[in-house]
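Just one protein chain is left out here, and the rest sit where they should.
Presenting chain A:
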Amino acid sequence: MNIITFLSSWLKDIVILFILISIAELAMPNGNMKKYINMVIGLLIIFTIVSPFAKLIKMDFNLDKAVFNYSRSSNSNGEPKNNFYAEQEKQIEKVYKEKICREVTALIEDNTDHKVLDIKVDILNTEEHYGEIDNLNIILGNKENSSKDKISIDNIVPVEINKNQNHKKTSEDDFESLKELIGNSYSVNKDKINIKNNEKRKDE
């Protein structure tokens, strides 16, 4: 990664976090509870400052997954879960799934010419494999062209594409390698990943 983009994204995160925190601090009650809120805010600040280093030394650390695991283990001690915990767990699961979707989208769009239209993730609920991906359904569309300007691509509604023959032939192999790529990076069985091409179906 380019060092300038790395630094600028890091700085941007820190600055925006501090702006948000100063607004949140305005909304704080000023009694006894303030120090507890400050502690959680402090944790978030430490995380924001430290996490880029983890990425820098190419370490694979996912905060969502870690929080997910800890909240799971601390809440399932045999007691019946009340609404409060269930709600929190549901929210963490949602964030976790969204994160997987975002990463898979980035992975596909970086490595292929396809554009991801829709992703559905199911995760395992059994005790020992909790949080692992069970099923991954991906629907792909084609990018308009290979121009570098990504923003304009997102905005254009794909109307009609003259697909070249070569691409059509290799798209099945393409999916196999894509499945392998995703499967390797998330340690998922290849058979559990489904990829469909939306554009192709429209053509035929």
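Simple rule for what comes next: contacts are C-beta pairs under 8 Å (C-beta built on N, C-alpha and C of every residue); 3 or more make two chains touch, one makes a residue touch a chain; residues count from 1.
The rule is simple: contacts and distances are computed from a predicted model.
Student: Match the chain absent from this complex view to the correct UniProt protein name in "Paraquat-inducible membrane protein A", "Putative transcriptional regulator", "Stage III sporulation protein AD" or "C-deglycosylation enzyme beta subunit".
Tutor: From the choices "Paraquat-inducible membrane protein A", "Putative transcriptional regulator", "Stage III sporulation protein AD" or "C-deglycosylation enzyme beta subunit", the unshown chain carries the UniProt name "Stage III sporulation protein AD".
Student: Among the options A:33, A:106 or A:124, which residue touches the chain absent from this view?
Tutor: Here the residue in touch with the unshown chain is A:33.
Student: Taking the full complex into account, find the residue in A:51, A:105, A:135 or A:198 that is in contact with the omitted chain.
Tutor: A:51
Student: Would you write out the residues of chain A that touch the absent chain, in ascending order?
Tutor: Chain A touches the missing chain through residues 9, 12-13, 16-17, 20-21, 23-24, 27-29, 31-34, 36-37, 39-41, 43-44, 46-48, 50-51, 53-54, 57, 59, 61, 63-64, 66-67, 70-71, 74, 84, 88, 91-92, 95.
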